[in-house]
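Let me begin by presenting the structure, written as structure tokens, before commenting on it.
Excluded from the complex is one protein chain; the other protein chains are retained at their positions.
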Amino acid sequence: MSPELEELYRGFEREMLVPLWTEIGGLMPSHPQSKASPHLWRWSDLLPLAQRAGELVPVGRGGERRAIALANPSLGGRPFVSPTLWAAIQYLMPGENAPEHRHTQHAFRFVVEGEGVWTVVGRDPVPMRRGDFLPQAGWNWHAHHNATDHPMAWIDGLDIPFQYVTESQFFEFGREEISDAERTTPERSRSQMLWGHPGLSPIGTRPETPGTPLLSYRWEHTDSALSDQLELERLGFDGVMEPGHAAVRFTNPINGGDVLPTIRAEFHRLRRGSESTPRREVGSSVYQVFDGSGSVSVGTETWSVSRGDMFVVPSWKDFSAKSEAGTTDSDSGGLDLFRFSDAPIFEALALHRSGT
Amino acid sequence: MSPELEELYRGFEREMLVPLWTEIGGLMPSHPQSKASPHLWRWSDLLPLAQRAGELVPVGRGGERRAIALANPSLGGRPFVSPTLWAAIQYLMPGENAPEHRHTQHAFRFVVEGEGVWTVVGRDPVPMRRGDFLPQAGWNWHAHHNATDHPMAWIDGLDIPFQYVTESQFFEFGREEISDAERTTPERSRSQMLWGHPGLSPIGTRPETPGTPLLSYRWEHTDSALSDQLELERLGFDGVMEPGHAAVRFTNPINGGDVLPTIRAEFHRLRRGSESTPRREVGSSVYQVFDGSGSVSVGTETWSVSRGDMFVVPSWKDFSAKSEAGTTDSDSGGLDLFRFSDAPIFEALALHRSGT
Amino acid sequence: MSPELEELYRGFEREMLVPLWTEIGGLMPSHPQSKASPHLWRWSDLLPLAQRAGELVPVGRGGERRAIALANPSLGGRPFVSPTLWAAIQYLMPGENAPEHRHTQHAFRFVVEGEGVWTVVGRDPVPMRRGDFLPQAGWNWHAHHNATDHPMAWIDGLDIPFQYVTESQFFEFGREEISDAERTTPERSRSQMLWGHPGLSPIGTRPETPGTPLLSYRWEHTDSALSDQLELERLGFDGVMEPGHAAVRFTNPINGGDVLPTIRAEFHRLRRGSESTPRREVGSSVYQVFDGSGSVSVGTETWSVSRGDMFVVPSWKDFSAKSEAGTTDSDSGGLDLFRFSDAPIFEALALHRSGT
Partner (left out) sequence: MSPELEELYRGFEREMLVPLWTEIGGLMPSHPQSKASPHLWRWSDLLPLAQRAGELVPVGRGGERRAIALANPSLGGRPFVSPTLWAAIQYLMPGENAPEHRHTQHAFRFVVEGEGVWTVVGRDPVPMRRGDFLPQAGWNWHAHHNATDHPMAWIDGLDIPFQYVTESQFFEFGREEISDAERTTPERSRSQMLWGHPGLSPIGTRPETPGTPLLSYRWEHTDSALSDQLELERLGFDGVMEPGHAAVRFTNPINGGDVLPTIRAEFHRLRRGSESTPRREVGSSVYQVFDGSGSVSVGTETWSVSRGDMFVVPSWKDFSAKSEAGTTDSDSGGLDLFRFSDAPIFEALALHRSGT
């Protein structure tokens, strides 16, 4: 480098400037080159650590939640499963409560096993059971309480990294203790009573949340919707996403869009012996195996997976899944995958792309 | 009138002109003065005439449908229940078929009693049973067939008058006979298998209809949604429209809006002994009593009503309903009202208003 | 007809019922069959009658406006240029005022010749000059005053028939006299100062009108936009609608959509010797020749037209225009057409169609 050029670069440094020409490749690659890696977390590793945390770490103010986040190995030790998404296992001991708070981060819970916790959103106690998906848009008050004599684990998904990097997050503490009326353990939440009927909206209430007013998507409905698609395929009709691959999106009954402004949630079912087409898209996804077993490929990685295992698909990495082959064509032997992603961000900003 | 003015008016006539100053009161009133009258049609009059038509009038090409329209007494004998809406009773004899056609008029069927007919929309046979609401957006092929050994009646609602006065209607004949595959009598339509799960959308299909892809809103869901609202009221929570008055709107799961671009459909349930607040709005509504008994007021008219009775509420006329008082507070003794209206037209064009 | 059938039809009549099978052809034709006729009104007939009305008929409360409406010859003498649209010539004598009122009917003014009247909308005096288009959404207070010593004529377009048939209209009288401050005669309206700069929106104000906040679209801009399109065509670039045919739509700067919820307005310019492709669409249009001469065809009618002539194109009738051929290719020798239509109604309700 000539002395003149060196002098110029020193001038840049002094004045807090950086030339584009030394940076363009990293900043403006020909396609997304994710800083995150594909990675798998096994349920058999996650759950015992959560149980141990249940014994050793109190829940409550300060900690607020006993949540343990998946940290992508390529993101510098930060609790980010991808550059935009947070995924954690949360654990509540018998009789414990997580105190009330609210935040702008959009969140959901998904239950891979167990039951007995009620999440109390806007004073409405919502039961959590295996297969239930419980979205909760930003700035709603919420607490949890375990009403049983056994501990319970579930997963949380949030847009914490996205709001952290874009700096849009607010947080408030609520009441230390929820009221007795909120400690009840109804079979159905009030939100489900109002919004859980297909194609029917109550005329008398207008929720103000930026996300879905339906606070629980019950497993029985998700399971039926997936079975119905495979049944239609068997009868020769349209409905599945591709052969042997049923899929539903959780949607907001108020506008038919995604349940949360920044998070999309879906459920995929592969019939026994089926395989999905490799597909990539802008933005990242996290999957949890809900049932069955098979193998999944993310970029150049391939893993055998079974119930509870979680993995991340970074931006623009190919993903495909394959359910275990079997001797019968029973659906129950297939592979059930819960998925969430940051796709609504990119769709809202005209940045979404996908390819096969 | 001076000779000069007479001469001027003759000039207007000769040149196909009309002065505003002689017309303004009628054209631009201080509020809507409907050309239609409030009117009641009793089911006990409608059904026997429909039955008689079933015996005497063949269905098929030419007639296309054995539908008998409610003609508002103030609209000059035209088959318009209001200036924008069509309401008719349709009747199909055992084994009969209504041939396939399609039209831009948006339509629905509602079943106040009986079962046994399948409406075949886009080759998908959709069962019709008491309480079911079956919307069908314009330009979808559709036929009906009665698969049983008894006749069946139901009501049709369409925007025929609106499209007639605005001149936007298209119509096409389809196949004379539907295929054997379409003559099956499944318990659930394919549309219900794909779109009938609360908050869940299939990822693999994207319907192209301008209205809802869900072709039947089953009574069991409507009934539960209304009961749940009254149950929430009993428990002290929000949900009902006003005390003792539960109400749901039928919505399009794709966008959360009305089921059809020009027609809104709702179901109202008044707890026994309840009364709704008089309310008026721009545009007209038609009601059918689904169950129970009580009285309704439209403008200055008041009628006692019971199952099957239909009536029209013209634009800007006050409407209220009152269910029969009873000795118990059982819901079953209340008043169930199905309603449809032209409100989406006015909301889309920033012309909607309502008042109490 | 058999006695039984006669009895059935008598039953229908008694109970205010009409069978579909006797009516379907007229109500549900294979494509729109307009009740309106194509018709031409010559400016040389319109203007003298308006002038004579100026001499004989006072303006003011009661009459409200000295407006003379075009009455389609096939619409029964009603002042409807088409089933949905109103078009009128309005005339104001020197020093006269039209008192303030407001109504839900959406309206505009267009000036084919002259100047000197200010329309005062929401207390903002808006000048009117040849070529200016002045939209004004429903429910804005408005008055007019002629500030000069000569009379002035212009045309009004409104959705009076649409609101009349759908029964959505409200009307209120305002002040008898506007204030001195509103009698000023500024070169530019305040609305133009705020909203008349291309691609620039004021941050400090948010208008509440359902239509455009820009109350005048000045001729100089319309003229330039059309000339620019023809210039681009000459240079070999895209821009015109079809060869020799430039066209712009007047749009709402707040959302880029039509200026009024129910009315679309456009300006078309045919280069000398050009001809537009016959085209039909759902809904009706009214044209006024702004400049030049040529011939126009509507359905099976063809007329020679020149400045000020007005004509109506009913729903689904073919329309084409042809400018006079000339020896030079100067634009000034072409044909300039102002057009308004009811297209936004059909687009909002998924009923729009067009064809060539």
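Should a chain be cited, it is by its letter among A, B and C, assigned in written order, with residues numbered from 1 in that chain.
One rule holds in what follows: contacts are C-beta pairs under 8 Å (C-beta built on N, C-alpha and C of every residue); 3 or more make two chains touch, one makes a residue touch a chain.
Computed from a predicted model, the values in this text were never measured in an experiment.
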Contact set (omitted chain vs shown chains) is A, C
Given the contact definition stated above, which residue among A:35, A:130, A:183 or A:279 touches the chain not shown here? A:35
Sort through A:97, A:284 or A:297 and give me the one touching the missing partner chain. A:284
For the chain not shown, which residue from A:112, A:160, A:270 or A:289 touches it across the whole complex? A:160
Determine and list the chain A residues touching the chain excluded from the picture. 2, 4-5, 8, 11-12, 15-21, 23-24, 27-35, 39, 41, 45-46, 49, 52-53, 56-57, 62-73, 77-79, 83-84, 88, 103-105, 137-138, 160, 162-172, 210, 261-262, 282-284, 314-316, 342, 344-346, 348-351, 353
Missing-partner contacts on chain C, residue numbers: 190, 193-205, 212, 214, 217, 221-222, 224-225, 228-229, 231-232, 237-242, 245-256, 259, 266
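Note that in this section only the chains that are shown with their structure count from here on.
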Once you've mapped the touching chain pairs, tell me: line, ring, star, complete or other? line
Which integer distance in Å separates the CA centroid of chain A from that of chain C? 53
Indicate the whole-number Å distance between the mean C-alpha point of chain A and the mean C-alpha point of chain B. 41
How big is the gap, in whole Å, between where the Cα atoms of chain B centre and where those of chain C centre? 33
Name the residues of chain A that each touch 2 or more other chains. none
